[in-house]
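Removed from the display is one protein chain of the complex; every other protein chain stays in position.
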Amino acid sequence: MMTLRRWCAVVGLVSLGLGILGAGSGCRRDVTTQAAVRTVTDAAGQPVAIRDVSRVVAAGGSVTEIVYALGAESLLVGCDASSLYPEAATKLPQVGYVRALSAEGVLSLRPTLVLTVPEAGPPEALAQLRASGVPVLVVPAEPSLEGVKKKIRAVAQALDRAAEGEALIRQLESDMAQVQSYLAGRPARPKVMFIYARGQGAANVAGRDTAAAEMIRLAGGVNAFDFEGYKPLTAEAAVAAAPEVILLPARGLESSGGIAGVLSMPGVNQTPAGRNRRIVAVDDLLLLGFGPRTGQGVMELARLLHPENTSEK
Amino acid sequence: MAAVNILATRPQVLRLPGHWLIGGLAGALCGIVLLAVGIGAVAITPAQSLSILAELIGLDVGVPFTEQQQAVLLTIRLPRVLFGALVGAGLAMAGAAMQGVFRNPLADPGIIGVSSGAALAAVLCIRTNGWLFGKAGGTLAVYQLPIAAFLGGSLAAFIVYRLARREGTLSVGLLLLAGIALAMLAEALRGALIFAATDDQLRSVTFWSLGSLGAASWVNLSMVAALVLPAMMWLGRLARPLDALLLGEAEARHLGFDVTTVTRLAMLAATLIVGATVAFAGIIGFIGLVAPHLIRLAAGPSHRTLLPGAALLGACLVVLADLLARTVVSPAEMPLGVVTASLGAPCFLWLLLQERGFRS
Partner (left out) sequence: MMLEARQIGVIRGGKVLLDNVSLTLLPGHVTALLGPNGAGKSTLLKVLTGDVTPTYGAVYLDGRPLEGWSLVDRARRRAVVPQESSLAFPFTAFEVVLLGRAPHVALRETPRDVAIAQQAMARTRVDHLAARAYPSLSGGERQRVQFSRALAQIWEALPDGSARWLLLDEPTASLDLAHQYKAMAVVRQLAKEGVGVVVVVHDLNLAAYVADEIVLLDRGRITAEGRPEDVLTAERIRAVFGLDVIVTPHPHHGRPCVVPLYANGE
């Protein structure tokens, strides 16, 4: 047993030594002359220095969308699996899913900047990218209008397209103003149940503090549920909440078997929404991405919640 | 407890000499490690790889390489390949030990509940966005998930151990039942948690369960090595007791071995190994089952050869599997668990056909 303990100590020390050696060898930084450096504050409040934006990798659907909206798509050399809009983005080299990025994969594209969102991972991959001298900017991504503006500003600043960024924000504000005027003459606030369907009958509904709840609120609706986060859909809860409209993301509706499929979910038939067949869907990214098209998403949802031909005056 | 006689019908047994096998596998592992370090998404020629490695020990081979290539090789690929070897070796050895303790060649290293407990803890951590482990920010936050998984796995194994204790002795039959019961409970709880998860959380859970070496860094490698290497050495010393244990608990005791202590030590070692590897690499299946099996086929069930042999073979398999995972859909990566399952399933099928062909 003495020998064993000694062996363990030796092994532990060797491992520690390896760790120190490796950590040391990874910390070499590029000491070339600094060109015009921009400093952008990331989601954690830390400043990130950005010099070169000639080769950008974007990880996160909304970030990629913003880059295209800013007219900066020529800078993109790669994006992640969740970047589905615009269609051109799907033709770019893919570096994995935003939560499971491949550090070496990203590096193989020789990026000079990585733009991503807070849920990017694994953390070791981001650390390795930074240690290889590639700035990684994690833009703030709160699911709210303010959050969208901050996200757009951060990306615009990083890419030195501040003016185009402000233009996007003005567009967003004008989209929202349109929504306001549309809703002005429509005081009704229908109760909306948002269903996150994952096929095979597994369905969750959204409570408050969710992206869906915020969109519903902006579009002049009221969330049918008040609990926090997501919960499984139960017949009793659905009937008790009595939603007037049921909302799904477009792919969710498809995977549930369309309107007929939704009607067969627990309790739906006994809700006003079910009885009146008021089941609506909006494109996933448009509805929940909180990207530059948020205003359009809200408008589309508002029209669905308050159809034109019903006069609510 | 009914034993499973997989190869019972063969009268003659194949026995490759132990030293041969160990030496051959060690050589193969070195070769595979060098190969894996030299291949990846970022282009680095073999000459450049050698040059970078040589520079570590102060030799200048004269082949130029960029700063970034050096960073990729030394801070991304090298720790990852070594991590893969460690994970493979640990899981294979733990699997071999559990097969000895349970006297069943189909036991996998997680049979005592470690994998189930770790998976449950990971889902809990993901579902609660980590608040369960405090918002102790900064560096500790990054380790929330691995710490949760390790603690969950250890707790599960501890519960299984306590359930199986009876008047001071450890009953293997009860261990097995407790392990199964705990796994079922953990699955049920996991299902309940996943059921109410958001799409994003579900995606995270799925990716975690499919396994990946993406979290490999020198720091993480040292942490895992600090737990796994001593545990592997403990297991190595249990070679002869495990052999005797195969004859039966009573027989092993008659031969002078303290069965309870041996079982406890083997369980502890397996818990450390599986807990540490699952914490950082997720669930990696089949290695703990296939590697010991193949070594047994080649060199017999004696643990003196089986333990080191399985470790070396496990290391080779994981490094190779990860190489495939990194290159097949480059620049993206496939989850490692998918690759090991794709390799492991046909392997078992082949074993089955062999056995069937022999019996007819």
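A and B are the chain letters, set down in written order, and residue numbers restart from 1 in every chain.
Definition applied: a residue touches a chain if its C-beta (ideal position, glycine included) is under 8 Å from a C-beta of that chain, and two chains touch if they have at least 3 such contacts.
As the structure is a computational prediction, the values presented were derived from the model and not from experiment.
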Chain not shown: contacting residue from B:G173, B:G191, B:G248 or B:P346: B:G248
Touch with the omitted chain, as defined above, among B:F83, B:Y161 or B:F257: B:F257
Missing-chain contacts mapped onto subunit B: 3-13, 15, 103-105, 240, 243-244, 246-248, 250-251, 253-258, 296, 300-302
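Criterion: only the chains that are shown with their structure count from here on.
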Subunit A and subunit B: spacing of chain centres that average the CA atoms, whole Å: 34
Complex interface listing, subunit B residues touching subunit A: 40-43, 56, 67-68, 70-72, 74-79, 142, 195-200, 202-204, 207, 212, 214-223, 225-226, 229-230, 233-234, 237, 326, 330-333, 335
Interfacial residue positions of subunit A with respect to subunit B in the complex: 4, 7-8, 11-12, 15-16, 18-19, 21-23, 25-26, 28, 30, 78, 81, 93-97, 99-110, 119, 121-125, 127-128, 131-133, 196, 198, 202, 204, 210, 229-232
